[in-house]
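Right after this comes subunit A.
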Amino acid sequence: MNFEDIVKTLKAEFGETVKEAAPGTVVADPGEIEKIALFCRDNPLLDFKALIALSGVDHPGRIEIVLHLASYGKKHFLVIKTALDRNKPEISTLENVWKTANWHERECAELLGVLFKGHSDPRKLLLPDDWLGYPLRKDYVPPTEYHGISHSRHNPVEKKRGAPPS
Partner candidate 1 sequence: MQYFTNIKRSMMSVLEGMAVTFSWLFRRPYTVQWPDKIPEPLEKTLPATYRGLLEVDTRICTACLACEKACPIEVIAIEVDRNSETKERHIVRFDVDAAKCMYCGLCVEQCPTDAIHHTTLFAATTPDIGDLVLTFIKPGERALPFKPKDAPPAAIERGAITQALLDSRRGVE
Partner candidate 2 sequence: MWKLTQEFIHKFIPAFEHAWLAYIAGALVAALALLAFASLFAGLASYVERRIAGRIMSRVGPNRVGPQGLFQFVADGLKLVMKEDLVPAGADPILFRIAPYFVFAGMFGTFVVLPFGAHLVAADLDVGIFYLMAITSFVVLGIMLGGWSSNSKWSLFGGLRSAAQIISYEIPAGIALLSVAIFAGTLSTQGIINAQGGLPWDWFAFHSPFSLVAFVIYFIAALAEGNRTPFDLPEAESELVAGYCTEYSGFRFVVFFFAEWANLWIMSAISVLCFLGGWKIPFVNAPEAYSGWLWILLGFVIFSVKTLALVTVVMQLRWTLPRFRLDQMMNLCWKYLIPGAFAALLGTMTVMALFSWDSPAGIAIRFCTFLVGALVVLYYIWRIVANYRADSANYKKLTGQSMWYPPWRLP
């Protein structure tokens, strides 16, 4: 089932909240995301039973959440993108649609600072529990030490014009 039919069925269901961006990608607005996700998974025509990846991208004005969906039965793919406001990124969790979203969202939350409303286990996944700041944001300044352990090592092969921190 190629991309145009997918967009047609989505538009039939959700009207203008779903717009077609690049080939294979659809842009949806954050409020609707849970309903769209449930629809994609349960509709027999679309049958997107697998969420391949949920990634966050930090753009200057907005944080984009990108969902890569795949249907093992129908063998077709779809990318759904939503833009969130950068200073207060909030989106409802997709955990009860795809269970794998649980860990993807925890990782996206701690690395990009996105708040997933209704998430069952909002602890930090990869970073230590008392880590400050969101590392994957563009304006993130890495701390030089953590609990007294310094991050930078003297670069023995220093260049005269100021050695970049290795």
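Everything below uses one rule, namely that a contact is a pair of C-beta atoms (placed from the backbone, for glycine too) under 8 Å apart; a residue touches a chain by one contact, two chains touch by 3 or more; residues count from 1.
A quick word on the picks: all candidates are chains of the complex that A comes from, given by their letters.
Every value quoted in this text rests on a predicted model; they were computed, and no experiment measured them.
Q: In the complex, subunit A is touched by which of the candidates 1 or 2?
A: 1
Q: Which residues of subunit A touch candidate 1 in the complex?
A: On the subunit A side, the touching residues are 155-160, 163-164, 166.
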